[in-house]
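Shown below is the structure under consideration.
Shown here: the complex without one of its protein chains, the others still in place.
Lettered A, B and C in written order, each chain numbered from 1.
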Amino acid sequence: MKKLINAPDTVVTDALAGVAAAHPSLVVDVENKVILRAGGPRPGKVGLVSGGGSGHEPLHGGFVGYGMLDAACPGEVFTSPVPDQVLLATRAVSAGAGVLQVVKNYTGDVLNFQMAAELAGDEGIEVASVIVNDDVAVEDSLYTAGRRGVGATVLVEKIAGALAEEDADLTAVAAVAREVNDRSRSFGVALTSCTTPAAGKPTFELGGSEIELGIGIHGEPGRHRGPMRSARELAAVALDAIAADIPLDGELLVMVNGMGGTPLLELYVMYNEVASCIRARGGRIARNLVGNYITSLEMQGFSVTVCGLTDTLTRLWDAPVDTPALRWGR
Amino acid sequence: MKKLINAPDTVVTDALAGVAAAHPSLVVDVENKVILRAGGPRPGKVGLVSGGGSGHEPLHGGFVGYGMLDAACPGEVFTSPVPDQVLLATRAVSAGAGVLQVVKNYTGDVLNFQMAAELAGDEGIEVASVIVNDDVAVEDSLYTAGRRGVGATVLVEKIAGALAEEDADLTAVAAVAREVNDRSRSFGVALTSCTTPAAGKPTFELGGSEIELGIGIHGEPGRHRGPMRSARELAAVALDAIAADIPLDGELLVMVNGMGGTPLLELYVMYNEVASCIRARGGRIARNLVGNYITSLEMQGFSVTVCGLTDTLTRLWDAPVDTPALRWGR
Amino acid sequence: MDTAVFRAWIGSAAAVIEANRDHLTQLDAAIGDADHGINLARGFAAVTAALDGADGADGTAGSRPATPGAVLTLTGSTLISTVGGASGPLYGVAFRRAGKALGAAATVDLPLLGEALEAALAGVQQLGAAREGDKTMVDALAPATRAFGKAIGDGAATADALSALAEAAAAGAAATISMQARKGRASYLGPRSVGHEDPGAASTALILTALRDVVAR
Partner (left out) sequence: MDTAVFRAWIGSAAAVIEANRDHLTQLDAAIGDADHGINLARGFAAVTAALDGADGADGTAGSRPATPGAVLTLTGSTLISTVGGASGPLYGVAFRRAGKALGAAATVDLPLLGEALEAALAGVQQLGAAREGDKTMVDALAPATRAFGKAIGDGAATADALSALAEAAAAGAAATISMQARKGRASYLGPRSVGHEDPGAASTALILTALRDVVAR
């Protein structure tokens, strides 16, 4: 394992110290692993807290700032944060209007955020949660852990963050977050595995011309393995999977996301194929993102997220945002 | 070789089609491989043209936009563009105030841009060139190809772009570009090799715990190979190399750049070590960038670029910029 | 079984988890995200410090818990605060519920321990909604709790009841190999989860076996 780290157990805190040093717009509690906006919460604004395992950067810490999150709670690599962290963050961003938790649908994340919500509730802080579960690679059923939360998380955080910035109340902010989740679906493909610093060897093994279709963001497998294919074929596979679940017509927001180790050159090749595919199916991409937004360490691969827009969602997407990883209009 | 492409010979044009589809703020001539700002040049503004081999994205196409480049000419992967491309771009951005070429110091880039400059000169377009050569891993001597152009390219393009946006004349824009280059030095480290689509196998081979110190952005080697080390030790190696060439005191702009396949988590770990190291040597990091800005396909590794600031350079760095890969103040 | 036994159990469980750190992580690599051993080892290291009366990470002064119930409650709270992942809250709640079930008792007899196990199982199932057969820690904890109850009903001695507990847990963990996961990360694998032991079931068997071994010593 070759990684730019000092030691596996200090990777998250060392990185947080780096985030603190790099971004004067953030306040970082390195020891407790909480990232906050500098200047504290604005009274009357709903606070937005998210978090999850580290290794998905820029998610979530890179999305803390004006128009998006108020706090992020990074856990150890690929391990959800503990309730204590989430509680600290919740307290810090509570400004009288309640707090919305954005939680990706993994048992660990859900349970730890739920515990934190109960503890915060005991302290009189009103907490609402939205569970993001957009990954079509996984069957959604009452009897399983359900679909995983992946790319839609970025969209939910941006759009709910924009509405919170307009001083909407907790019910409205939670509702728009759920609406974005409901209207979004994702599908991911891995060309290579990834290695967590603590484990020191690849989470899974892929052959030299083998890929994993329907990959999750922790290297969890999805639908099946298969041979490597062209960008055009992969776009079709991803969009077929998504189209089986939501319509691909109308105005769409499309994200082509890199898994962390994919050259941007290739992501643009993928975006071109995704865009052609969607055009051919009668959709119109009104907004897009191409880049590394929700990653799996050094994994090579991509994911596609599609969200059906409404005028309101488009307006909130376009609203100013000023975070380390997403910035426009300010 | 597993890559998100359709075919090795169409990777650059396919990606350019993706850039065109993703960014309404850009106009892309896919066939001739030229990326321009939509809306054309503003009369009286110096035009900024850069380019070089593809595979370093977001450099240069991701830096076309307000406050930075007017045009980028991407060559094939790791191959400099041809004079025809550069000439097309130069004509397209010429608005009566002359054109500045930002050229990285590689024989191929220098020769092709030089030929284009001559052809443009024949057409009556005033062209100035700045050769970026900031890589301290390579000895600078009259009898060699000289130092390579690496990370400082991003800084030169941002700062010269900001001055051009203020309608400074060609002499002034070229002078500030040279000043940034003179005040900047970089050093890079590779943990893994990279594979060009056309070659289909890694450019070089590194052992499982071997790294290349002083790597160039095309996988060219630098000073020597050595065993893997901690982030702290690597930061010291990089800054020792830089400090042998320029003072590390005063106000500094520091970029910790990923080579394309490095997780952002690790880049923040590196930034933390780089910042501590610079603090310990009496420098003050007034501005910073952490992320993937000048890459080598899927290579894992990092580079550090340090630029000694002046009040003017800081002002120009802070000036609004609105490109796909760098955006603030607008 | 007095406070010393419970402290010894948790200490021994911590050592066993540490010794099986890589093994558990490898099990999780096969059908999860390769962190179960790392997560639990981190958590049990913190538990060991907490039980030794070390000061809390938040600066609160430490004190050594004085009853079996307090030992388990502190174990659970510490796991919740330090493990993360799915197993953190689940094991945390299990130990906390067990601790609460023991109340203020200075010594624990077999029936009381049986109640604590039932409470732990109920807590895990309430939180995680997994049923037997879903390929989770429940598949070790549930048969172990049942076997322990049966042994008590049959009038078994302490050592035998704890052996029944440990053996049923181990058998339950082994039985997860042929199951298809329906909860937790492994469920994403669908049919491909078959053929691998569930890491949480494996760690549960290790922890319960540690109890038998400590009492047998």
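Basically, a contact is a pair of C-beta atoms (placed from the backbone, for glycine too) under 8 Å apart; a residue touches a chain by one contact, two chains touch by 3 or more.
Every value quoted in this text rests on a predicted model; they were computed, and no experiment measured them.
Put simply, the missing chain touches B once the whole complex is considered.
For the chain missing from the display, the contacting residue among B:Leu36, B:Val102, B:Ile125 or B:Val138 is B:Val138, taking the whole complex into account.
Only one of the listed residues, B:Gly18, B:Gly62, B:Pro81 or B:Gly151, touches the absent chain: B:Pro81.
Between the chain not shown and the residues B:Gly219, B:Gly283 or B:Pro324, the one that touches is B:Gly219. Screening B:Ser129, B:Thr153 or B:Thr203 against the full complex identifies B:Thr203 as the residue touching the chain left out.
Against the chain not shown here, chain B presents residues 31, 53, 75-84, 106-108, 111-112, 114-115, 137-139, 143-145, 148, 196, 198-199, 201, 203-204, 216, 218-222.
FYI, only the chains that are shown with their structure count from here on.
Any chain touching chain A that also touches chain C would appear here, but none does. Most remote chain with respect to chain B, judged by CA-atom centres, is C.
Here the chain pair with the top count of touching C-beta pairs is A-B. Averaging Cα coordinates per chain places chain A and chain C 32 Å apart.
Each chain gets a centre from the mean of its Cα atoms; for chain B and chain C, those two points are 54 Å apart.
The distance from the centre of chain A to the centre of chain B, with each centre set as the mean of the Cα atoms, comes to 29 Å. With touch defined as above, residues shared between interfaces to two or more other chains in chain A number as follows: 77.
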